[in-house]
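A single structure is presented below for examination.
All protein chains but one are shown at their positions in the complex.
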Amino acid sequence: MYDTIGIWVGALFTLAIYSFLYKENPVYRLAEHLVVGISMGYIIVLIYNTVILPKLLEPIFGGNHWLLIIPGLLGLLYITRFIPSIAWLSRYPIAFVMGTGMGIGFPLTMKAYVLRQLEAAVIPLYSSGMPWHEVLGNIVMIFGTLAALIYFFFSKPHKGLFFGTGSKIGIWVIMLGFGATFGFTVMGRISLLIGRIQYLMGDWLHIIE
Amino acid sequence: MGAVNIWEKMLNLDRRWIFLGIGIISIVFFLVGFGMPVTTTKEVENIFDFVNELGPDDAIFIGFDFAPGTQAENMPMAVAVLRHAFHNNIPVFMTAIVPLGQGMAVSALNYVTDPAIDGHYERVLFEDWADYREAGITNREDIIAAWERDGNVLPEGALGWVFEGRDYALLGYLPLFHLVILGMTNSIETQFPVDYHGNPIGEMPMLKEHKSLRDVDLAVTNAASGACTYWITYAREKIGLPIAFGVTGVMATDYYPYIQSGQIIGQMGGLRGAAEYEVLLQENGITATTDKAFRGMDVQSAEHIFIILLIVIGNIAYFAGGFHKKTRLKGRG
Amino acid sequence: MKRTVPLMIVMVGGILMIIQYFIPHQYSLIVFDNYLEWAPIVGAFALILGVGSLTRLHSHKIRRRAKNWQYSWAVLIPLFGMPFFALIMPESLGGGTDVHGVHDFLFMHVQVPIQATMFSLLAFYIASAAFRAFRAKSALATVLLLAAVVVMLGQVPIGAIFGRWLPETGLWILRYPNLAAKRAIMLGVGFGMLATNLKIIFGVERNWLGGAGK
Partner (left out) sequence: MRKNWIGIPAIMILLLLPSLSVAQGDDEILTPVDDNLSATVADNSVTPDETELRPAAGEQLEEPDPGLDIPGIVTVQNKPNDAGDQLIVSFEPAVNSEGIVTYNIYRHIAEEEGEDTWNLVKIVLAINPPEFIDGYDPEYPIEPGVLYEYRVASVNADGDEFFGPVCTAEVVSKGEWFHTDKTRVLIAGLLFILLIFYYFGKAQRGTKMYLRPIAGIEAIDEAIGRATEMGKPILYVPGISTISDVATIASITILGRVAKKIAEYQTRLIVPNYDPIVYTVAEEVVKQAYLEAGRPDSYDPDSVFFMTQSQFAYVAGVNGIMMRDKPATNFYLGMFYAESLILAETGSLSGAIQIAGTDAVTQLPFFITTCDYTLIGEELYAASAYLGHEPKQIGAVKGQDACKAIIMSLITLALVLGILDLVANTHTLNWLRDLVTVSIVE
């Protein structure tokens, strides 16, 4: 019974969202507002059950980890946002998140975005036994990377042989990549729809099994 | 002027017609299906061959590491491997890295053991065969013999029996799953003292024979996020457990390097990967027909063709209407 | 106090975390482990801001009888109803987070289907986007179009009609030019991120404090 009602409710809300494809309407509006409220309510419960309770309250009151009061108090400073005269105190926890986030990010970005990408670009064009299309690929890869990098030069006008032609080739390579990514993603997106059709026609209407 | 108007109308086609087309095509092709042949690739064949070599003495893990959102892609892969394992009588542990994956595992099991479907496996719940277990019968053949001697008959259309605790165990989800994997390299039971239904897994014959991940032969993770790499970092790298991936289509290219480096034995990418496994199951006589993924591939093909047709029509209208001469180029370029 | 202290926190926190990365010693590990423990706790309280804003916005709407104000109840009731049922209501009355409670029902049978359907709208939109955008307006647009079509056809069984070269070409584009483009973007983005990290740690960029530029 619970499951049957559940599937009916789920199916009706599925249709409510699809109705948006035709036009914005009261049914969609209801679904939209409900899902905003429910998702936020769900997150409150989730955060309470996975962070506040096991990582803050239980260790402090159950395990005497008194040091955890510091992040707890820091977090509570967010509430000062609602008291205009001391609202600036809410900058403290933001500063904590900001500073540590930036600090952690710096070496990791250097490694993942710069050094590792550089390493992957330092490749031989040809090694024995490589088929022609791989060699061609490597050539395209190296010159493509160089050209696309020229496109991202901001301090030089995109004119002349080096910067002009370079940035033009660069944008070509970028567009080729974007086209391929677009085409590649189509498949996954259609699968999502197939999933919903299965739900509507299988779980709900039992037309297909 | 009149001709231009038609082209112009075509160019400014109300998008709702396109939406309608997409909707109708997916429903129609789902219902009829014209069965375009799917050629199999090495990445999927490798997984199939690996599982095919295993038998009742081995064990595998199937990870339901996805939420309902990507069910269409991940579910058929998991179901196909599950069927394959049941056919070869390989004990299967079912786990989930994400909380909602637990529900996915339940529905996969329900689907494979649904009595309404021809070619299902008849499920015997853990408590239903408790007497035999207590009598010390843990060998698969002995259980079946005793079970059938007591008047249980395999229903028509069923391919065989599956005993909970002997042929499969639904372990489910635990938070911080990477640590759970690490823990299972020592002992599965300390991580999962009871299964999803609350049955003590220490009493399961399959657990007595496979106490830790070291006694397991393969883990197939069906994932919709990078969480699948947990299995590599914590199981493959630590104890050398062979890993196979089933990932969504969008993720598939990201994980090719793992195949090259030998860290995974193979990969099923998106609906197509699942369809390939279904084709392999059918070709090897393990299932009589292909399943949802194969049928989904028809929809997939049809939609791709539809979108390409739209692009072609759009371009014909654009050039035939002479818009290429007068329209200002929008954006960059 | 209002600006200097936050800027100090950022600088100390930032430099500490950078240095920490290079030191494997257990003392450095203690710093990092503590951070891992603290960060989610501090972050969790930010939720109060969200709930506060959401409540204020929608109660305003209801009070002012703004357009579509009735729907604001559809936000407020589950917003407080979900935690109420999950954390306060006894399980016998549909409370708790387990299966068959109100909380689970709303999540599994309202939120999950709506979100999955929202996600699947992409199938429709990707088609209409392709129709509108992929016109051979210029050489550049043609490149975009052709790459998309080749890859799209290469992925499905029907593409095999045109022979093996089609999927191969699609893969080739994905593996080489696509990777070159992505790599260049990532390198540029990487340097941009690094520069922003530094600007924030050393207080050059302080927009996040509120108040542009000063």
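Per-chain residue numbering starts at 1, and chain names A, B and C are given in the order in which the chains are listed.
Basically, contacts are C-beta pairs under 8 Å (C-beta built on N, C-alpha and C of every residue); 3 or more make two chains touch, one makes a residue touch a chain.
Computed from a predicted structure; not experimentally measured.
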Check: shown chains touched by the absent chain are A, B, C
Given A:Y18, A:Y48, A:Y92 or A:F106, the correct residue touching the omitted chain is A:F106
Consider the whole complex, including the chain that is not shown, and state which of A:H65, A:H133 or A:H158 touches that chain. A:H158
Chain not shown, touching residues in chain B: 15, 179, 182-183, 185-186, 214, 238-240, 250, 330-332
In chain C, positions touching the absent partner: 18, 21-29, 46-50, 53-54, 56-57, 60, 68, 111, 114-116, 118-119, 121-122, 125-126, 128-130, 132-134, 144, 182, 185-189, 191-200, 204-205, 207-213
Chain A, residues in touch with the chain not shown (by the definition above): 17, 20, 24, 28-29, 31-33, 35-36, 38-40, 42-43, 78, 81, 90, 94, 97-98, 101-102, 105-107, 110-111, 114-116, 118-119, 121-126, 142, 145-146, 149-150, 152-158, 174-175, 178-179, 181-182, 185
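Heads up, the rule we're going with is that only the chains that are shown with their structure count from here on.
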A-B or A-C: which has the larger count of contacting C-beta pairs? A-C
Computing the C-alpha centre of each chain, which chain sits at the greatest distance from chain A? B
Cα centroid separation, chain B vs chain C, in Å, comes to 26
Chain A to chain C, mean C-alpha position gap in Å, rounds to 4
Multi-chain contacts in chain C: which residues touch at least two other chains? 108, 112, 115-116, 119, 123-124, 126, 130, 140-141, 145, 148-149, 152, 155-156, 174
Hunt down the residues of chain B that sit against at least two other chains at once, touch-wise. 19, 22-23, 26, 68-69, 71, 249, 253, 272, 300, 303-304, 307, 333
If we count contacts the way the header does, which residues on chain C are in touch with chain A in the complex? 1-3, 5-7, 9-18, 20-22, 34-35, 37-52, 54, 68, 71-72, 74-83, 86-87, 97, 100, 103, 105-124, 126, 130, 140-141, 143-152, 155-156, 168, 170, 172-191, 193-194, 196-198, 200-201, 208-210
Write out the stretch or stretches of chain A touching chain B in their complex. 18, 21-22, 50, 171, 184-188, 190-198, 201, 207-209
In their shared complex, chain B is touched by residues of chain C numbered 108, 112, 115-116, 119, 123-124, 126-128, 130-132, 134-138, 140-141, 145, 148-149, 152-153, 155-160, 174
